[in-house]
Each structure stands twice: as C-alpha cells, then as structure tokens.
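A single protein chain has been omitted from the complex, and every remaining protein chain is retained in its original position.
So that you can tell them apart, the chains are marked A and B in the order they are listed, and the count of residues begins at 1 in each.
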Amino acid sequence: MISYSYLKCKDLAQAYDLLDKEEQVYPLAGGTDLLVGMRGGKFTAKLVVDIKELAELKILEENDQGIVIGAAVTLNEIATFKPILDHALVLAEGAHSVGSYPIRNRATLAGNICNASPAADTAAPLFTLNAIVKITGSKGKRTVPINEFFIGPGKNALHKGELVESVLIPRPYPKGAGTYMKASRTGSVDLATVGVAIQRWDDQVQVAVGAVAATPVRAISVEKAINENGEKDFAKAASLARNDISPITDLRGSREYRYHMAEVLIRRGIEKVMEV
Amino acid sequence: MSEKIAINFTVNGDNESRDVEVGQTLMKFIRDDLHLTGTKSGCEIGECGACTVILDGKPVNSCLVLAVELDGKELVTIEGLTKNGELDRIQKAFIDHAAFQCGYCTPGMIMSARALLERTPEPTDEDINEALSGNLCRCGAYQEIREAVKSASKK
Partner (left out) sequence: MAELKTVGTSVQRKDAIEKVTGSAQFIEDRYMGPMLYAKMKKSTVAHGIIKKIDLKKAQAHPGVKAILTGKDYPNKIGLYLIDRDFLAVEKVRYWGEPVAVVAAVTEKAAAEAVELIEVEYEELPGVFDPRESMKPNAPVIHEDLGNYEIVPIFYPKPGTNIANHFKLRKGDIDKGFAEADLVIEKEYYVPQMQHVPIETHKAAVQWGHDGKLTVWSTAQSPNVVRQLLAKSFDIPMHKIRVISSYIGGGFGCKAGASVEGLVIPLAKMFPGYIVRIIFNREEDMQGTFTRQALFSKLKTGVRKDGRITALQYEMIWDGGAYTEYGVNIVRAAGYSSTGAYDIPNVKTDSYCVYTNNSIGGPVRGFGMCEMQWGIERQIEEIAKQLDMDPLEVRMINGMKKGSTTAAGQVVQDVDYHKCLKTVADQIGWGKKEGKYRGKGIAGLVKCPAQPSNAASSAIIRINEDGTAHVMIGATEMGQGMLTAISQIASEALNIPVDKIDIKVPDTDFTPYEWQSVGSRITYTCGTSVKRAAEDALGQIYLIASDLLETPQEDLTFDGKKVYSTKDPGIKATIREIADSCKKCTGEGIAGPIIGRGSFVPTNMTNLDPETGQGNPGLFYCFGATGVEVEVDPETGVIKILQLAAAIDAGQAVNPQLCISQLHGGTIMGLSTALYEEVKFDKGIMLNRNFTDYKISSIDNTPHIDSFIIETPETNGPYGARGIGEQPMIAVAPAVANAVCDALGIEFNTFPLTPERVWKAIKDSK
C-alpha cells in the first residue's frame, strides 16, 4: 500500500489552493489512471485531493455556448448524453471505446485528456469538434483549445495550481456525421493502436488521429486535400496522413502498421461520414 | 503508520462505520477489513474485473477505488445478492448453465451481470458482451455466461 494524505475538497477553490501550495499533489476524479499510475510508480503522491463530488465539476448540460462536460462527469454519462449523441456522436463513440463498462463508470473525460496519453480515445474526437478546455486555478480561469492542451506524452498544458473545470463542445455544432474508428489488438477492451476521429462540417471534414505521434494530431494534409483542393479520391487524401503523423513501434503495433492503419481508418471514416 | 480517515457507508444493506487507511483500495478494504472475501483480486489495475462490486448502483472495479471514497455510499458485494439464503436469479442462472469453472472470476462476473439486468432488463447478446467485456474468464465460460444472463433476464 502506498502512503499519502487524502482530502475530499469542499469546493473548487480549496482544490486549486492545495494544488498550488502542496508538492506532489494530484487531483482525483475517476481515479482509473491515477490509481494505476500510483501502483506502478508513475506517480508518487504526497496528497490526493478528491474533486469528484464537487457539484461544479459534475455539470453535464447544454447551454447557449454548447455542451459543457464537467471534469467529474464519467465516460458512461458522456456516451449516453442525448445532446452529445445528437451533435457530437464522434465523442460518444470515443468515450464508449475507453476501457470496460465498469471503468467508464469511474473514468472521466477530463482525466482522459489530463493523463495526456497520445492514445486517449476521447482526444481525437475532441480535436475534430474544436473543443475548448476550461481551466481554473488560483490565478484565475483561462481556456485552451484542445489541440493546445496536449504538450507531449503524459504532459498537458496545466500549470501548477490549475485543474480542468470542464470541456466545452462549442456551438455551432458540426453539420454532418462524425465517427471514431479504432484499431486495437483484440477489438475488445484495449488501448488504441491507432484511433481516428472524423467529423464532417457541412462539406468539410476534420480529421484527428491518436497513438501516432507524441500527442493526438490533426491530419491537416488530409483535411486540406479535401476541404481546399476538393480531392474526391478519399484514398488518395487519406494517404497524405503520412505527412501529419510520426508513429513509433511499441507492444501494440509497429510504426509501419500504424502508418497503414491511420490511412485505412481515415479513408473508411471519411467514406462513412460522406456516406460514400 | 498511514493516515486513517473515518467513513460511514452501507454494505449489503447494513450501516457501517470504519477508520480506513488512506491509500488502501476498496478491494483490499472489502477483503481485509470487511472480510467479504467473495470479491477477488486478479490484476489490481482494472483489467480483469474479478473485484467488480456495485457502488451506488453501478458496477466498478474496486481495485481502482480508494476505500475512503466509500464514505456516504452504498456498497453491494457478491455476499449481498443472497437474501435470507435465497439465491438471486442471476446466481441461479449461472448454476443452471454451468456458467463458471474455477469460480474465481465468478463473483465479479455476476456483479457485472446483476448490474446489467438492473439497467437493461432484457439485454441482447451485444448488451451482454459490452457489459461483461471487462470481466475476464480464463476458463472460457463465456458462451455459458451469455446464456445464463439471457435466461435470467426472461424471468
């Protein structure tokens, strides 16, 4: 058993105060990455601050700005929230593909992105929805576009004393279908070998790919070919993804297979959202 | 020694108060402190599902929950399914279909299945697969488990 202190926060201010003042302090929302990380020695906590029951972080609602997903909202809640199913199916699919059902009863979207794994299944969908991360901390609030939130493997844009308050799927919502496609070793509960999110915005598409670079990335070359150059051969467009990604070889797949699968899944995803 | 925190909770319908060590997982607490040994340890990282319990109505991996988080919550373990010596219908269905072999994953599997039947009284194969994909059974009783869950849903 690992030794540390634990504090269940009364309000958000107490949470970011502690995050600011204490050393080796970690916020606990779902805990599914934190507990595994502490067991494996990836995190050495002196203090764990429990934020999961803070009312302001449990908000899951649609307002005039868009869909607000509080930091303590679980992935199962997200995957079944009607406005998300209606306007951001790509995110529902991404959230649904994380872990197993019991994991998704605990795991949160905020945790998934804060853990900053390049393979995070919710990240690529958020990229294609132009999601905005709302950050709060002792020095005030700020927002960061999702594509600036990921800095590197395990590294996010939070400063000391900050935490993610919510993620916003902003209006206007995309017009058109979205889909998340995942290659994995077993097709079951597994981390992504490659994860591809495709979102159609009218006659345009946005494409993001996970597990193929140090962070999830937008496949800009693919998007440009279709959106700006009017490429109708989606296979050809998808093959341009090579310019946007730089996968590595690990236990889940080789660099070559990842290049290939990114291309295949991007093409299939585009075909699906374009109803080819 | 580690810091201890007082918590109040209900377990299988009974109110309880305990002092728990920070850092102890709910799985360890259930087994070592509550002595409810039906909940099993298999991987400690939420991959095998042997430690699945129902917390506030939802199935969770108790190895990925801290014991202190139990405060104010309602916990149901496999021991809580049997009422006055009468087996729950899902337990009966597991027996009828021989939906287990070694029995080690069985409590977690049954808790996941029980929770599924609560939220989806008549699950399809796909619902069952989704609900139980986080519960590994190395003996390979999956086909029997699917049949058991389906038959329990019909009653």
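The criterion applied here is as follows: contacts are C-beta pairs under 8 Å (C-beta built on N, C-alpha and C of every residue); 3 or more make two chains touch, one makes a residue touch a chain.
All values derive from a computational prediction rather than experimental measurement.
Contact with the chain not shown here comes from a single listed residue; of B:10, B:101 or B:151, that residue is B:101. Touch with the chain that is not drawn comes from one residue among B:60, B:75 or B:137, which is B:137.
Only one of B:39, B:62 or B:153 touches the chain withheld from this view, namely B:39.
Across the interface with the omitted chain, subunit B contributes residues 31, 35-45, 47-48, 50, 77-79, 81-82, 87, 91-92, 94-95, 98, 100-107, 110, 128-130, 132-146. Those residues of subunit A that touch the chain absent from the view are 1, 183, 185-191, 193, 251, 253-254, 256-257, 260-261, 264.
To be clear about the criterion, only the chains that are shown with their structure count from here on.
Between the Cα centres of subunit A and subunit B there is a gap of 29 Å.
Contacts from subunit A toward subunit B in the complex involve residues 1-6, 8, 28, 31-32, 35-36, 39-40, 48, 50, 52, 99-103, 105-106, 188-189.
Subunit B contributes residues 2-3, 5, 21-25, 28, 44-47, 49, 52, 58-61, 63-66, 68-69, 71, 112, 130-135 to its touches with subunit A in the complex.
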